[in-house]
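Quick one: the structure is below, and I'll ask about it shortly.
Of the protein chains in this complex, all but one are displayed in their positions.
So that you can tell them apart, the chains are marked A, B, C, D and E in the order they are listed, and the count of residues begins at 1 in each.
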Amino acid sequence: MPFVHIRITKEGATEEQKQKLIEGATQLLVDVLGKNPASTFVIIDEVETDNWGVGGKTVTKLRADAKK
Amino acid sequence: MPFVHIRITKEGATEEQKQKLIEGATQLLVDVLGKNPASTFVIIDEVETDNWGVGGKTVTKLRADAKK
Amino acid sequence: MPFVHIRITKEGATEEQKQKLIEGATQLLVDVLGKNPASTFVIIDEVETDNWGVGGKTVTKLRADAKK
Amino acid sequence: MPFVHIRITKEGATEEQKQKLIEGATQLLVDVLGKNPASTFVIIDEVETDNWGVGGKTVTKLRADAKK
Amino acid sequence: MPFVHIRITKEGATEEQKQKLIEGATQLLVDVLGKNPASTFVIIDEVETDNWGVGGKTVTKLRADAKK
Partner (left out) sequence: MPFVHIRITKEGATEEQKQKLIEGATQLLVDVLGKNPASTFVIIDEVETDNWGVGGKTVTKLRADAKK
């Protein structure tokens, strides 16, 4: 009964990509620990770039700086 | 000062239902552990069905399959 | 498939009390939202009183002050 | 590589305030524990007032009662 | 800069298995979303079986029942 919580910045992950994350994380728990996939939960949290900071700056700002 | 975090899929929980979850979770901590309700926090997280996976599939897909 | 995460300070909750929290939280989701108990997860996190702060003080200190 | 998760009610925090929370939390880890700011993550979670309860009531209700 | 949080019951995962979970989760984010592995964090939380409930029972109890 593992529970996997994936946090990524909200930058356009598609439904298909989210499906792949869920499949992949579930399979990982099966492969490494022999867990039952039926009782494995995966949640994806898409966080606004204004609300995620790295090195003291928002990702919004980091993305803008990278484009300069 | 307990902190209860309830994650459910975003499938139309009403304001009244959310109020009941908050009341019930708070009361549970009072009843079982004698906690002070005034300093009990409850947060409800409603997760999109595309972002929640069980058994390697998104809940969106599971709901669609169940209707077939 | 709800997921309930209960954080309390580590101050001697017994196995029986933890069992009651798990039962009660599961039943709450059944009663309020009609969720399936079999796929309802509850996790209890017992946090050391040195690692939990309220009003800028650790609970360890708050408990000691309350005894004075 | 600390990870700081700040949950606040969604009541109009501005981009500038969020930037200040990220800067301040990052600096705190540098000052107190000598952590490397470049690998310090901060996430801000803004929770709807209907989804946050204190003392068994939603913050929505508490705010309304406070205005009476 | 994804952040993956894996919760499993504390039932003897080895250092090598934990290393594999970390590698696998990091690679998943690289493969599916093209994320930079260097800024991908993975945390594994091992939860006591007394503190994890499924279907209203602790995993401790479920494991004992399964052995009967």
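Definition applied: a contact is a pair of C-beta atoms (placed from the backbone, for glycine too) under 8 Å apart; a residue touches a chain by one contact, two chains touch by 3 or more.
Given the structure is predicted, the values throughout are model-derived calculations rather than measurements.
Colleague: Give the labels of the shown chains that the missing chain contacts, considering the complete complex.
Modeller: Touch partners of the hidden chain, whole complex considered, are B, C, D, E.
Colleague: To test your reading of the contact rule: which positions on chain C touch the chain that is missing from view?
Modeller: Missing-chain contacts on chain C: residues 7, 47, 50-58, 60-61.
Colleague: Touching the absent chain: which residues on chain B qualify?
Modeller: The missing chain touches chain B at positions 1, 3, 39, 41, 43.
Colleague: Going by the touch rule given at the top, which residues of chain D touch the chain that is not shown?
Modeller: Against the left-out chain, chain D lists 1-9, 13, 17, 20-21, 24-25, 28-29, 31-33, 35, 39, 52, 54, 59.
Keep in mind that, in the parts below, only the chains that are shown with their structure count from here on.
Colleague: Measure off the straight-line distance from the CA centroid of chain A to the CA centroid of chain C, and report it in whole Å.
Modeller: Inter-chain centre distance comes to 26 Å.
Colleague: So which bits of chain B are touching at least two other chains?
Modeller: 7, 25, 39, 52, 54
Colleague: Could you tell me which shape the graph of touching chains takes: line, ring, star, complete or other?
Modeller: Here the contact pattern is something else, fitting no line, ring, star or complete shape.
Colleague: With touch defined as at the top, which chains are paired up in contact here?
Modeller: A-B, A-C, A-D, A-E, B-C, B-D, C-E, D-E
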